[in-house]
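Of the protein chains in this complex, all but one are displayed in their positions.
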Amino acid sequence: MQSRERISKTFTNRVALGVIWLAAIGTVGALGTILLYVIVNGIGQITPAFIFTYPKGVNMEGGIWPTIQATLYVTGLAMLITTPVAVLAAVYLAEYAVQGRLVRIIRFAADSLASVPSIVMGLFGLAAFVEGIGLGFSVLAAALALSFLLLPIIVRTTEEAIRAVPKYIRWGSYGLGASKWQTVSKIVLPSALPRITTGVILAAGRAAGETAVVIYTMGTMIYAPVSPLDPGRTMPVHLMLMSQEGINLPAAYGTALMLVLLVLGFNLAARWIGRRNRRMQG
Amino acid sequence: MHPRWLPVKSRLLAVTLVAAALLSSAVVAGCGRSASGATDQLTVTGSTTVLPIAEVAAEDFMTANPGKSVLVAGVGSSAGIESVSSGTSDIGTSSRDLKPEEAGLGLVDTKIALDAIAVIVNPSNPVDSLTTSQVADIFEGKIRNWKEVGGLDQEIGLVNRDEASGTREAFTKIVLGGGDFDPTAAVLPGTGQVRSVVAQSPTAIGYISLGFVESKFTKERVKALVIDGIAPDENTVAAGTYPISRVLHFFTKGEPTGLTKEYIDFVLSSKIQDEVVRDAGFLPISAGVK
Partner (left out) sequence: MDTGSDLTGRDVAPDMCADDGEAMRAPEPPRKSTGLTKITRATYLKEAALQNLFLLCACVAVAGVALIFIFVGLKGWPIFAKIGLLEFLGGATWYPTKEHFGILPLIINSLLAMSGALLLGAPLAVGTAVFLSEVASPKARSIVRPAVELLAGIPSVVYGFFGLVLLRPIIAGLFGGLGFGLLTVWLILAVMIVPTIATLTEDALRSVPEGIREASYSMGATKWQTIWRVLLPAAKIGIIDAVILGMGRAIGETMAVVMVAGNARVIPDGILKPFLTLTTVIVMDMPYASGDHRTALFGVAIVLFIISMLFVAAIRVISRFGKGMS
């Protein structure tokens, strides 16, 4: 009886671990399939002409430059608006906050914002910024709507980064007579800066890929925005419209690949900063 | 001030101030923003079907005539007619004819293109031709199996367009006579998608503008059905015998003059008609006798 039990235990173990391996392989496989398919079909499109010229004609032949510019502009502006607010909010939550009702409400609100469906955020942007304040379809309206979406993300990663700074470093600072803000601004934040930057870069990647928020706040017009009040069409919006129309699929593949490359770029940059930070910390 | 003051705190504060300044200036500017008419500016609004033609023509027009500006928007044929009759825009584009109640608005019609709607099926589908009433029954969901119209014993894969589509609007009016589509049909938001799905699925049936039946972007093929015995091609559409077709309009309040006339003439020029109109899947108006 004992030997039978032992065999079954090892057997189940092997089978179960095999299943777990399958799960991991499945996940990697899914990623690989998507990336490969987009790369293989889109790579033929990626020429300097595609990147730097304007779309021409009814079916958007030619390039996608204005969409690239629009994407970078709105992402940059959104990060500019969100990052200071989010970092300071995280500082509050990590350093100053006292356990209590207000903090619970803040956290609940932050989590709610994080889980808002992006299309709801898009309608909010339409109602509040495009129509309410009267900005019209503009980079600014989109950036404002995006910033609400990104706020909880950056707050979370910044808070994590601040908490990861070891206690003894702060003790040393206080022991030297520094005030709280001096400690935070000169010791804690700089120490947490690489992690904060990683979080910000990843959030930027998220912003760059957003469609539902941008389409109701920035519009769908092909235009390379110059002022924050200009409208524009970003790459994800362009991809969506191209797939909807479904006529010029090669250009759609090209846009998809550019978008994936952009997001990959953000991801790699964040990872590189993280690795450099860890190496420096020894 | 300490020279080592620079790092985090003042950087953050500076960024916050910049953002606040941007925001407030934008709000001020936004509140004061209104469409002040430049003297040499044309507003064109209306049908989303006509939009591609109007937009590209506007771009080309502005390139050829610097200093003149044409603003194009697509909101729907009805909205376009309303805005041109109220004076909000100079040209109202439409993919439908005027309704009886709109006849007295003093609008002048310039026809700019022809649109025929082809009913498409997969090339492997043995069915080649249908009557208008069969097509209506299929799209209303009354006929559900291909064998009922002489095809194989397979469930019909019904493909519809989204409600914003001018093509759907025209199809409803011309074929369904105002009836309702089968609510279980797949609703796709674009011509290319309809074409692609029909090209790939043997049981599918859908409708697209005739000009898109052939495509230079893909090797996939679809088959356009013969309707009521008339095959859809340029001649039958131009002759007016192909049953499912319509005219695309530019409406103006009174006869077009000045910049309006220049733009309309430009759209009717052979370059735009042969390139842009065809690219958009329509037929040049010169091909027609309507």
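Odds and ends about this structure:
Labels for the chains are A and B, by order of writing; each one numbers its residues from 1.
As a working rule, a contact is a pair of C-beta atoms (placed from the backbone, for glycine too) under 8 Å apart; a residue touches a chain by one contact, two chains touch by 3 or more.
Fair warning: this is a prediction, and the values are worked out from it, not measured in the lab.
Residue in contact with the omitted chain (choice from A:L72, A:L88, A:L193 or A:A224): A:L88. From the set A:G63, A:P152 or A:P231, the residue in touch with the chain omitted from the display is A:P152, counting the whole complex. Residue positions on chain A in contact with the hidden chain: 9-10, 12-13, 16-17, 19-24, 26-28, 30-35, 37-38, 41, 84-86, 88-89, 91-97, 99, 103-113, 115-121, 123-124, 127-128, 132, 148, 151-152, 155-156, 159-160, 163-168, 170-171, 174-175, 177-181, 183, 188, 202, 205-206, 208-212, 216, 236, 239-240, 243, 249, 252, 256, 259-260, 263-264, 266-267, 271, 281, in rising order. The set of chain B residues touching the chain not shown comprises 76, 155, 157, 159, 162-164, 183-189, 193, 197, 200-201, 203-204.
Note that only the chains that are shown with their structure count from here on.
The touching residues of chain B, counted against chain A in their complex, run 7-9, 12-13, 15-16, 18-19, 22-23, 26-27, 29-31, 33, 52-53, 55-56, 189-196, 212, 215, 217-218, 276, 279-280.
Residues 57-59, 77, 80-81, 83-85, 87-88, 133-136, 138, 140, 144, 181, 185-186, 189-190, 193, 228-229, 243-250 of chain A are the ones that touch chain B when the two sit in their complex.
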